[in-house]
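As you look at this complex, bear in mind that one protein chain is not there, while each of the others sits in place.
By letter and in written order, the chains are A, B and C; residue numbering begins at 1 in each of them.
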Amino acid sequence: MKKIINRPENVVDEMLEGMAAAHPDTLKRLPDSNVLVRNEAPVLGKVGLVSGGGSGHEPAHAGFVGENMLDAAVAGEVFTSPTPDQIFEAVKAVDSGNGVLLIVKNYSGDVMNFEMAAEMAEAEGIRTEQVVIKDDAAVEKEDDRRGVAGTIFVHKIVGTAVEEGLNLDEAAELARHTAENVRSMGVSLKPGVVPASGQPGFTLQEDEMELGTGIHGEPGMERKPMQEADRLTEELLEKVLDDMDVAAGEDVAIMTNGQGSTPLMELYIVHRKVAQMLKERNIHLKQSMVGEYMTSLEMAGCSLSILRLDETLKKYLL
Amino acid sequence: MKKIINRPENVVDEMLEGMAAAHPDTLKRLPDSNVLVRNEAPVLGKVGLVSGGGSGHEPAHAGFVGENMLDAAVAGEVFTSPTPDQIFEAVKAVDSGNGVLLIVKNYSGDVMNFEMAAEMAEAEGIRTEQVVIKDDAAVEKEDDRRGVAGTIFVHKIVGTAVEEGLNLDEAAELARHTAENVRSMGVSLKPGVVPASGQPGFTLQEDEMELGTGIHGEPGMERKPMQEADRLTEELLEKVLDDMDVAAGEDVAIMTNGQGSTPLMELYIVHRKVAQMLKERNIHLKQSMVGEYMTSLEMAGCSLSILRLDETLKKYLL
Amino acid sequence: MNLSVEDVKRWMHVSNQKIQENKEYLSELDQPIGDGDHGHNLGRGFEEVVKKIEREDYQEIGALMKDVAMTLISKVGGAAGPLYGTAFLKAADEWKGSPTITEELFIQGLEAAVEGLRTRGKADRGEKTLIDVWVPVLDYVQNHDIQPFELKGIAKEGMQSTNGMQAKKGRAAYFREASTSHIDPGAYSSYLLFEALYESVNIEEGAHD
Partner (left out) sequence: MNLSVEDVKRWMHVSNQKIQENKEYLSELDQPIGDGDHGHNLGRGFEEVVKKIEREDYQEIGALMKDVAMTLISKVGGAAGPLYGTAFLKAADEWKGSPTITEELFIQGLEAAVEGLRTRGKADRGEKTLIDVWVPVLDYVQNHDIQPFELKGIAKEGMQSTNGMQAKKGRAAYFREASTSHIDPGAYSSYLLFEALYESVNIEEGAHD
């Protein structure tokens, strides 16, 4: 597997350096850290918003740092949660005295590292709240559900809301409310390759696909013969609609997310079927996001995330 | 090669349907055509801006339809220029009586089809101007240079300028001026696969890369052993800097463009080196665009496009 | 060699047959020195051409040829669409109002077509394009009694001559030296059109025997 990198152990550092060099008007890198912080941070009077996770999911998370989004993003090694000291640096950098909300994806490592960071913050007198996102409809048991692409909806909605003055408890409440209304389901055709190992995370035959794959290439519900776009879209969309009992007449937003190497052409072919199916069910598609939001290196495949919209969510999203 | 599609002959149609369904607030599809048009078109008093080309380069071109960008994008079959009748439909839809500027990439097919469309428009009394973009520094002879990712700079700058009231001649002049100050150079690691044939456009060994590849996978200057990111970036950037004799003290914008399946992580690693090199040469990096702007299906690799900025270009770009 | 409306229709039908039969081969020729779509592009176009002209009742050849040209223009795309479209459109102008094409008209039509190709493609002989078939064919008809079989032979020679040329125009030009020792796909498809002309006239003559 060919990669445009230098030494594998430097990919995260060099990527962050590149991001900081590319977007000096928006963000800066905290010295000696893997934290990218919005230039204006800490924004006076505003609750700070911090997210993060392993690297390899770009543009998540640093790509979502900015106005109406995150105040800081913390990058771990590739597919490895960031460490508590780094998260804590981010918390300190964005706290304006109004506390900091941590948006965490439900992976053991992420949950534990953010929890430890929160303990460090508490010890220093900084208030934090954590919201753990569990949007992956592929997993049955609610507690085990992973946080995947739907997390971006939470960033966006809460990011906008805190800009308008919500306090920490209100922000946490809104984040939980948003998370409850998000479901995601992914399918993968080809794994990504972690730079350090140079090995694919799993193997699939030419005629196979894997339904419900996680964002690090962990396996999902089942391996199936490859299907055409419309059948595959039906499987994904029906799963998320059913899982949340979306009813006729409701309003939704949909993210059709590419996992890294799927051409945008294919994402739009999928999205076309999504729009058709929603129309048939009289569900109103109020907003579409089609592109790469939460990737897994060069994994091929896509995920659908649905957000059920009520008046509150519409206010901050649309 | 697995693809998320239905029937290969329907990919363009279904993609366009998906785009229209996803972005109803921005654009609409002209009935029975492969043309996506900005909702407000024809914008009163404004010169119309039309571009297009084969499909498979998404988000180019329909992804750039909107305010301060294109009024319409015409999609051909995959990697095949659109036909004159389709381009002519686009011209008619965006002409508000102020004429239409056609931004064409320098490929025989594109040039000829746009030329015929312009003849059709002339026959109907619609004034058009064509500007042919030749930004590919990989090709020696200026007339043979292809139009590649740097074209997006022209869309953006002229799109903004016509919004501010430039007339057709001024717009064409600005487009030519922009084009003269753009150079691009690409490298590919892995070809894309055209849905109709299911075959890769070319083959490269695990340790090979191809410098100067075109956006349909046509070959470039040379095939070389795979290099690490910094060396590869040096080759690309030196080529474009030298080709345009960019001198110390000048201002530039850089687009680090992914060709389809290259992780954003890698693009930022490249961009980091770009920023370093420019700094060393005392060339000022005024704007960075890092991401997928002009792809070739799932081709792996990247291209660098440089725009030398003078006061006029800064005014419309920054 | 006089061509009636029916003859020209048959020419187009046989052309379509040949293009479809050679679709994969034409795209294969386009693979090493282009983007591998020439056969598919023309296949898409000629399929529509025969559909279109079957539906219509033509009184003269200009209208028929114009339909052929417009269909190719709107269905083929790429480089081949505007080139063949322009060629047939220019010929249609010459043949407007004529229910039969005489040898003289045929030559005039071909002259106009080649002129159109040159202007549209800004290409000349020896640049490894379909021009390398059309120009020798024009040469031949201008200077000889037209024998369809000979005309086909000339087209074939032209097509074969592109094997060995370095491409200067179109996508193939990016392959530089590597473009040599391949037949140009556009030259091959042009050869097929002239072969189809020979065969449709031949069937015709056979039928009258």
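Before moving on, here are some points about what is shown:
We take it that a residue touches a chain if its C-beta (ideal position, glycine included) is under 8 Å from a C-beta of that chain, and two chains touch if they have at least 3 such contacts.
Computed from a prediction, not measured in an experiment: that's the story for all the values here.
Here the chain not displayed is in touch, across the complete complex, with A. The chain omitted from view is touched by exactly one of A:Phe64, A:Tyr107, A:Phe153 or A:Tyr293, namely A:Tyr107. Interface note: of A:Ser51, A:Thr80 or A:Asn257, the residue touching the hidden chain in the full complex is A:Thr80. Touching the chain that is not shown, out of A:Asp13, A:Glu40 or A:Glu218: A:Glu218 (per the contact rule at the top). The missing chain lies against chain A, touching residues 54, 76-77, 79-86, 107-109, 112-113, 115-116, 139, 144, 146, 194, 196-197, 199, 201, 214, 216-220.
One rule holds in what follows: only the chains that are shown with their structure count from here on.
Here B is the chain whose Cα centre lies closest to the centre of all protein Cα atoms.
Rounded to whole angstrom units, the spacing between the C-alpha centres of chain B and chain C is 32.
The mean-CA centres of chain A and chain B are about 29 angstrom from one another, to the nearest whole unit. Mean C-alpha position of chain A lies 55 Å from that of chain C.
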